[in-house]
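In this view, the complex is presented without one of its protein chains, the others remaining in place.
Labels A, B and C are assigned to the chains in the order they are written; within every chain, residues are numbered from 1.
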Amino acid sequence: MIRVAVMGAAGYLGGELLRLLIGHPGVEVVQAVSTRFPGRRVDSVHPNLRAQTDLVFSAADDLTGCDVLFLATPHRTTMTLLPKVRARAGTVIDLSGDFRLPDPAVYERYYGLPHTAPELLGAFVPGVPELFRDDLAKADLISVPGCMATAAILALRPLAGLVGPDVQIDARTGSSGSGALAGDGNLHAERSGAMRVFAPVRHRHEAEVSRLTGLNARMTATGVEAVRGVQVVCHATGTADERTIRRAYREHYADEPFVRIVAHRKGAHRLPDPKLLSGSNYCDVGFAVDGDRITAIAALDNLVKGGAGAAVQCLNIRTGQHETLGLGFPGLHPV
Amino acid sequence: MIRVAVMGAAGYLGGELLRLLIGHPGVEVVQAVSTRFPGRRVDSVHPNLRAQTDLVFSAADDLTGCDVLFLATPHRTTMTLLPKVRARAGTVIDLSGDFRLPDPAVYERYYGLPHTAPELLGAFVPGVPELFRDDLAKADLISVPGCMATAAILALRPLAGLVGPDVQIDARTGSSGSGALAGDGNLHAERSGAMRVFAPVRHRHEAEVSRLTGLNARMTATGVEAVRGVQVVCHATGTADERTIRRAYREHYADEPFVRIVAHRKGAHRLPDPKLLSGSNYCDVGFAVDGDRITAIAALDNLVKGGAGAAVQCLNIRTGQHETLGLGFPGLHPV
Amino acid sequence: MIRVAVMGAAGYLGGELLRLLIGHPGVEVVQAVSTRFPGRRVDSVHPNLRAQTDLVFSAADDLTGCDVLFLATPHRTTMTLLPKVRARAGTVIDLSGDFRLPDPAVYERYYGLPHTAPELLGAFVPGVPELFRDDLAKADLISVPGCMATAAILALRPLAGLVGPDVQIDARTGSSGSGALAGDGNLHAERSGAMRVFAPVRHRHEAEVSRLTGLNARMTATGVEAVRGVQVVCHATGTADERTIRRAYREHYADEPFVRIVAHRKGAHRLPDPKLLSGSNYCDVGFAVDGDRITAIAALDNLVKGGAGAAVQCLNIRTGQHETLGLGFPGLHPV
Partner (left out) sequence: MIRVAVMGAAGYLGGELLRLLIGHPGVEVVQAVSTRFPGRRVDSVHPNLRAQTDLVFSAADDLTGCDVLFLATPHRTTMTLLPKVRARAGTVIDLSGDFRLPDPAVYERYYGLPHTAPELLGAFVPGVPELFRDDLAKADLISVPGCMATAAILALRPLAGLVGPDVQIDARTGSSGSGALAGDGNLHAERSGAMRVFAPVRHRHEAEVSRLTGLNARMTATGVEAVRGVQVVCHATGTADERTIRRAYREHYADEPFVRIVAHRKGAHRLPDPKLLSGSNYCDVGFAVDGDRITAIAALDNLVKGGAGAAVQCLNIRTGQHETLGLGFPGLHPV
């Protein structure tokens, strides 16, 4: 059994990690660390884990050793935390934004403050199995990309060489992406039914997309009515016809266990929709062509394939287990 | 022009009062008081009032005199506030819970603390035009009932004499009823799609229903997915047949401008549904009979007929204006 | 491997059966029958099953033999269908309403037409493992109760002997309960955000509750904003105090794998809420006491514990497999 611990375990990504890890047959969860709720039962904060676990949150100071340590801690906090906890685990998988961008100047441009551990930035392998499977198999430091970045990267990678460098990404997201701390902006009465353009230009995740696709990505982001779910609609230009593009997607993802191509001629579900993916580790990708315009679309559950699920998939790869272990839930319909 | 002021103007009921009063042809809003946002533009907090007003929030200490003062301040705060501001206005219309129950012992039983101004309790006329129109025409102190209480009172009053004393009320409400202050419970990701029984027994409003209907009311309350809207389903017993009951409703509400009887044989909209009433001052009431069981149903917008709209209706009655003035919006469909 | 077939496989209950059965390690799905879509891929109708199965819908005439046959066919259709297909399978598990009420007179009273196979009514064992586990282990004909009936039965059974005979049940349901066929009533623009009292009195499921609890149950039902999920709030009277009632629930459900007692003092999730249960086979039950009034509450996913999940639980019992096999998904939070 792989011994794992989760820091930031009371947040939404932390809770999703616990759901997946508790249900994982090859893993033992030795600690769930929360600075807010040490001593409280995990299922008092994550009520879906009632009858699944008797685990109690630990204080951060009590962190013990483990094989794999997951960091679901906030941006900014994580880069000061990591050096302190690095020695506790063989492998650290970070879900925060702090180690996603290897260039500290780019980090500062997008996060608005200097990085405090720039020497570590280059050591992280991106938690994208579809791109870095071999590296992940031996990585000790893994950084899972942002949820919208993962969606856009998987939507766009098959188009490399087929489209021009400029791509405009329109991302939409549910409310769970803004976390479990209440604030004026995520009050139900304000957020319900909203179409809130919270990043009309320069969403942070565009830097990750540019880096991992080689494109020049621009991203806007809008909060829409949903709790879970991210969808990206990417606008690119190129001369390839639909058949060529379809073939590129098929070849690219032929052997991927968690990427499905969804690009049908008709039907309500002919293109990727995150509604179907709640709880699932799939990222559905699709496309459409109109002359020289190519629209690439991807959908995923921001807390699973966009976070905790990708992290568990990385753990499986790193520890030599079957890549899909513990990630079998296919999603619901209708829902 | 009637000169009015609103205290607690940054809350949801306060904002709804401002919407109605700014659009009211017989009223001038002289002040909108907020302890949280003095000096800020009203439309920065209530964005639906952009281009409707240039009003700026006043501090509580700057309250001036006016003809009618609306209190949309919190429970507990209001009973200490009222004696201080009483002299500023000819008429005070209170929307809080503090002056709804004339018996201080009942107040303490339901609110969990002693009343600090018990000598004023008996001076308030309930803000229910359907029951107290004549009293309201000369009242200087008016207390608008709770939103669920108003719905249940209007659903049940026509049944007086036709049903036994015990009535079980099942109330459902949108999230705006819990106010504009963010907390763990009204975070969008937690509240969205919920069916949250927040008062499985003894909801406070049952005391108001018992008082104003003469019945022995018990009320449970559940938060369901909606921002606005309250619905009550009331279970009573009696021997009257459907025809008798329909006649009772018709006679009771024949001349009421804001009560509609909705009790059809079929169709998706055959019984009251608050979805249709957002922004409207209607309370729709309906019923069904099965042997000795009578189900009475009512729906309203908790911020309008369940609060600000009822208050404006009272103002109209008190100041001798047409009762429906400023309250003409009929609601939308679909919505 | 147990060989199973599903009739009515294109509906929502049929799709949920397929999701659970395809993921079940002890079962092989040999046929998915649909009269509407014979020859079409299953995943073209149930998009969550993409990459889970290559199954194609069969025509009804092509039904082959199997060990267990699930009927997810409509009310009225099923009672004429059953005699024709009975011989095809060792065990038939029916999810329709047609074999839930053993007395044909009661059936006619609630369904409005005479039963066409009254001689079979007595042969069915109700698909409620919590009540009929031993009978189910050898039953050849099983009838799964209505979703709201199951919730109410599980909420009320521990109160037998502690409450008076009359119980008023207030049921709330998501839209998936009305099936996959489009109609004016379930159009999104009409149904979204609704609080639609579609059964103000005498919902059919009350007859099942009365039968299986020994109480005199009355049920109203309201459609609220949700796709999945049923909640019942049951009003009873009795003299037992809270401690006695809590003990009754604990004793009753101590060994049940799919019933959790959720009755905490505080917190947003202190009572059962179906929001947490989408995709899960749990039925959460809780209660509150106020003097002689007892409120019992239950929540479940109408397509899982209220239908397909209960049916698979029955299959596990009938075929001697572990009762929880294939039913491990715990539900999500937030969602």
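Rule of thumb we're sticking to: a contact is a pair of C-beta atoms (placed from the backbone, for glycine too) under 8 Å apart; a residue touches a chain by one contact, two chains touch by 3 or more.
Computed from a predicted structure; not experimentally measured.
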Omitted-chain contact residue, chosen from A:3, A:41, A:133 or A:235: A:235
Per the touch definition above, residue among B:7, B:49, B:151 or B:234 touching the missing chain: B:49
Interface residues of subunit C (partner: the chain not displayed): 12, 174-176, 180, 182-184, 186-193, 225, 227
Contact set of subunit A toward the excluded chain (per top definition): 168, 170, 172, 184-185, 189-197, 200-202, 218, 220, 222, 224-226, 229, 231, 233, 235, 268, 271-275, 286-290, 293, 295, 297, 299, 334-335
Interface with the unshown chain - residue positions in subunit B: 12, 15, 19, 23, 44, 46-52, 176, 180, 227-228, 260, 262, 267, 269, 276, 278-280, 282, 284, 328-335
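Criterion: only the chains that are shown with their structure count from here on.
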Per-chain Cα centre nearest the global Cα centre, belonging to chain: C
Reference subunit A; chain at largest CA-centroid distance: B
Averaged-CA centre spacing for the pair subunit C and subunit B, given as whole angstrom: 38
Euclidean distance of C-alpha centroids - subunit A vs subunit C, Å: 35
Distance between the centres, which are taken as Cα means, of subunit B and subunit A, whole angstrom: 45
For subunit C, residues contacting two or more additional chains: 334-335
